[in-house]
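Every protein chain of the complex appears in place save one, which is left out.
For clarity, chains are labelled A and B in written order, and residue numbers in each chain start from 1.
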Amino acid sequence: MKLGKKLLGLGIAAVVGIALTVSASAINSAEAGWEPKKPIEFVIMAGKGGGADKMARLLQTVIEKNGWSSKPLTPINKPGGSGAEALVHLNNASDPDHTIMVTLNSFYTTPMRQPKLGVDISTFTPIARMAEDTFLLWVNKDSGITTVEEFVAAAKAKGGDWIMAGTGKLSEDNLLTDFLNAAYDLDMKYVPYKGGGKVAKQLAGNHADSTVNNPSEQEGFYAAGTTVPLAAFTDNRLAMFPDAPTFGELGKEFVYYMQRSVVGAPGMSAEAATYYQELFAQVFASEEWASYRTKKSLQGELLQGDALMSYWMHERDVHRAMLQKMGAIE
Amino acid sequence: MEILANLIDGFFIAFEPLNLGLMVVGVVVGLFIGAMPGLGSVNGVAILLPMTFLVPPTSAIIFLAAIYYGAMYGGAISSIMLGIPGASTAVATTFDGRPLALKGEADKALIAAAVASFVGGTISIILFTLFAPPLADWALAFGDHELFALMMMAFATFVGLSGDDIPKTLFSICIGLVLSSVGLDIMSGEPRLVFFDIIGFMHGINFLVLAIGIYGIGEMLWTIESTRGEPSMSKAKISVDRIVSNLKEVSGTWVTALMASFVGFFVGILPAAGATPGSLMSYGFAKTYSKTPEEFGKGKVDGVVAPEAANNAASTGAMLPMLTLGIPGSPTTAILLGGMVIWGLVPGPMLFIEQEEFVWGLIASLYAANLFAAVINIGFIPMFLWMLKMPFTILAPGIFVLCIIGGFAPTQSMHDVWLMFGFGVAGYLMRKLDYPLAPAVLAIVLGPLAEPSLRQSLLISNGDITAFFTRPISGTFMAFAIFLLLLPIIKAVRARMVGNSSQ
Partner (left out) sequence: MKRAELVMILLMAAFSAYLMWKSAELPVGWVENEGPGGGAWPFWLAGIMLGTSVWSLVRWSRGISLPSQSDQPFMDEFALSSFLKVAVPLGIALGLIHFIGIYFSIPIFMIYYMRFLGKHTWPLTLSISIGTPIVTFFFFDIALRIVLPKGYTEPLFYPLYDMFL
């Protein structure tokens, strides 16, 4: 059993070495300001490869590349139950100082639709709203449609056979479809898919007649001329799509954005919250983030702290009204 | 000619010292990540993504593609040596890889897997090089009806896999399909089958939880019992003579490898399908046309070659919709797509025109990474065989530990570890009573693809089932699926007729 003895020797050496360094490094932790003590759990409220996931990984990469955080952010995807799993995970976080999450609009709708979760987002710690993503109405080039007027005429003619592809029942896409149906007196059929990328592909392959994708989901097809944006659900026209009017210009006042925010667990200490707010303000000001915002036509300024919380409360009321109108909640 | 010139330019890029070095490192890292049950190419690529910010995009994607390749090769290693599929793409490899290892022929299975992966990868890169843009159109033409028909074809190939107990096989398929529907139902937006309101069921039941439970924990318990605690794991040796004779035997399976490469590639390029259905279908086809189908599942080299050639072909194929359409064909390519966004590249039809250096550098590096992966993989075989020679009472706790970590790593939730343990114990008890479990594992992979496509198709065609048969691509697949389902009956009738006439 010579091998065994050798291995044991190695093991003992390793343990002793670690113990020594433990005592050595305990000394230099008395610096000023809060610093994370362990890897920061970076929960993503969506599946791998989706819009939120791409953004989260970009944030992580920017932080890591510039060495802005002494401990790494470890991304964990928790897409379960429209973000219900992620919300509950954050709500029950055992170490709130090291748990943050990238969130989107299901942050408002999921706790309303699933009251059993016992999640109250007003208890969460606001860190930073990094951007607001935009929505446009898209059709395939082969349809020959170039304006909303033509779209309405074509959709009326097809009635219930006009297929609008979107991301899941009662999701953002579904809210927008309901708006279009009501505003233009249409009867489009809403078919849910898993993820915006798949929705975009349905349109490019002519399996759906229209979609309400984010620019980042359609940009590849748009660049190739396969799909055409008709109008934007924004306040002003987007620089990337100058020919697509806003719905406001067309006389239908409807503006809708998808928030891209970072939120901390409830009960996070004020020191930790300040640390993360400063960290993400730094990311927001970075060149990488600025160029990503331009490329993806992202809107919305940086919101932090109380301003972010009051923004959430306002949006929550807006979404409650929308869901009530759809009959999804009481 | 233009393609050839582009490709040569690409090779110059791929063989720059930085890129070459990244490729070798990527393959080795991928090999080990893939060989770990529970970790697959998705984890490797996701974790190393931020590191690639340090190098130019072309080098970065070459590095990630090398990890992807390495992990695809590595997946076969745990399937063969431990009998635990490290990723869903390697499930079919266990069917014959594991029996070969138990017979003391692990070296043969490992070499067959490496060679088949190489063949599958190479054929699909050639197809990729020559036909990428037209193939993108074929991928786009695939709607919900076609996807569901494809899934029916995959299910039909399982019929040949079933044991003798038909009701228990059916039961196993159905339980896999039902378990696959746990979690959020995207079509209605409602959570479903969240047992006892336990929040962990919200994310559904991951394929790996069932696979590691059944093939890891369950299989170990079974091995301990059936061998009375003294199992002789593989006593495979390695020598030059054995390698030569193994290579000879493997080269006899070239028809299977060729068939599997084409099947894998064409299934792989379909957005959403990924490499798993391709590898299962190839195994089913190989068994269907084989002259000795009864040898499958007992350690036939063809049974290792078919899924391995197919899953490598499919993983290359999955890059095609990612690059040309911006739609990931598999979870791993979804992460790669995220990477391209970070690097500021816009995937889509214009990529081939605007980013020639990137695209051709990547294609050329796929050829090279594939070759490196095969050579490096074969080089590590002696080390893996040495590990198998350890006494069982050291190996066994090690495998249990791997199962625990492998169950935890993908979702980082203890809920899944407990579920895996439960599946392992239940699987062990059911296996003793002649319940086949492989169909359940396969069904939980295909369920999430089949169910939404069925419901989306029915919604689009207003509940009209005939649409599956009247659309050309979907109709062809359905007809073929029905033929495969009826094949055992046709064979039985023919056998009976031959039997009657000889009396």
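Here is the rule we go by: a residue touches a chain if its C-beta (ideal position, glycine included) is under 8 Å from a C-beta of that chain, and two chains touch if they have at least 3 such contacts.
Worth saying up front: this structure is predicted, and the values here are computed from it rather than measured.
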item: Absent-chain contact - pick from B:353, B:429 or B:490; value: B:429
item: Absent-chain contact - pick from B:7, B:396 or B:467; value: B:396
item: Sole residue of B:7, B:409, B:467 or B:485 that reaches the chain not shown, by the stated touch rule; value: B:409
item: Touching the absent chain when the full complex is considered, from B:130, B:193 or B:489; value: B:193
item: Subunit B residues that touch the omitted chain in the full complex; value: 33, 39, 43, 47, 165, 167-168, 170-171, 174-175, 177-178, 181, 185, 187-188, 190, 192-193, 195, 217, 220-221, 224-225, 228-229, 391, 393-394, 396-398, 400-401, 404-405, 408-409, 412, 414, 417-418, 421, 425, 428-430, 432-435, 451, 454-456, 458-459, 463
item: Residues belonging to subunit A that touch the chain removed from view; value: 1, 3-8, 10-11, 14-15, 18, 21-22, 25-26, 29, 37-39, 41, 70-72, 74, 95, 160, 169, 189-190
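Heads up, the rule we're going with is that only the chains that are shown with their structure count from here on.
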item: Centroid distance [mean C-alpha coordinates] between subunit B and subunit A, Å; value: 30
item: Touching residues on subunit B, where the partner in the complex is subunit A; value: 42, 46, 49-50, 53-54, 140-144, 183-184, 186-191, 194, 197, 199-200, 202-204, 271-272, 325-328, 331, 334-335, 337-338, 341-342, 344, 346-351, 411-412, 452, 456, 459-460
item: Residue ranges of subunit A touching subunit B (in the complex, touch as defined); value: 48-49, 53-54, 57-58, 60-61, 64-65, 75-76, 78-82, 84-85, 88, 113-114, 116-117, 163, 167-171, 174, 189, 191-194, 197-198, 200-202, 204-205, 207, 216, 219-221, 223-224, 226, 291, 295
